[in-house]
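Worksheet: the structure to be examined is printed underneath.
The complex is shown incomplete by one protein chain, all other protein chains being positioned as in the whole.
Moving on to chain A:
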């Protein structure tokens, strides 16, 4: 029992709230939060949906998931400041008519508090709020592996894309990280983190095959991360994703890299056109982006035509 010893003066209260230091773009993480924000919790989520609407009749789903474990160093924080530019970049140059963007974060299900965080597909800057809610984990073990496979499992089985279902166009999924996926999607972790009851573990290869029917999947290994340039990491991802494995020298160019990749995939531009667009926009990112995307510049789409739901992975290994 008490007596209410703290002042309830309305003016003092307003002044105190305003004087307290403002919320940053990473409000949630910086607040001392220790658990996944509700809005990003994948547990029990039936599906994250990318849907057409009257306002956005021809959506293209673009998902960006980044590793937030300790090996990534300051990279996640830089991504949190850069990624809000992505929507504007896609729209300004018309690389995609109605992009819908989802942000998410990948941790390590074997030891982290936040093994997987997944926002919503949004057509306006609401996805930036999701970005602000991402808990920067900073954990992860020393085993050079993070739970990318769990994230890919979620994207394969718990997302619904109108671009794919209505128009047979795959969405885009970018995974930014510096380590290997575990070889299997573990039944127990899926149950704990996502809430699905699986009969057995699923190999990461199987999940990639499922995933690449729905998405063009790209892996970006950025400079500044612990395993930047690591051959073992690059080789492992190339075995899974073929040529869709990019090395990025300049983290500041991450939005441009993603935007141009989408532009190339949508057949809206060639790489040269895209790089000249970047010059037009006054972006200094051209060199880094050009280098990262050189492998993708074939002047044509990289993916197989049409839908082949019964078949294997949609990635063409060149």
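Operating definition for what follows: contacts are C-beta pairs under 8 Å (C-beta built on N, C-alpha and C of every residue); 3 or more make two chains touch, one makes a residue touch a chain; residues count from 1.
One rule holds for everything that comes next: contacts and distances are computed from a predicted model.
Student: If you had to name the missing chain as UniProt does, which of "Lactate utilization protein B", "Transcriptional regulator", "Adenylosuccinate synthetase" or "Flagellar basal-body rod protein FlgC" would it be?
Tutor: The correct option from "Lactate utilization protein B", "Transcriptional regulator", "Adenylosuccinate synthetase" or "Flagellar basal-body rod protein FlgC" is "Adenylosuccinate synthetase", the UniProt name of the unshown chain.
Student: Can you work out which residue in A:51, A:77 or A:113 touches the chain that's missing from view?
Tutor: Residue touching the chain left out of view: A:113.
Student: So which bits of chain A touch the chain we can't see?
Tutor: 1-14, 16-18, 20-21, 23, 27-28, 30-38, 41, 43, 113
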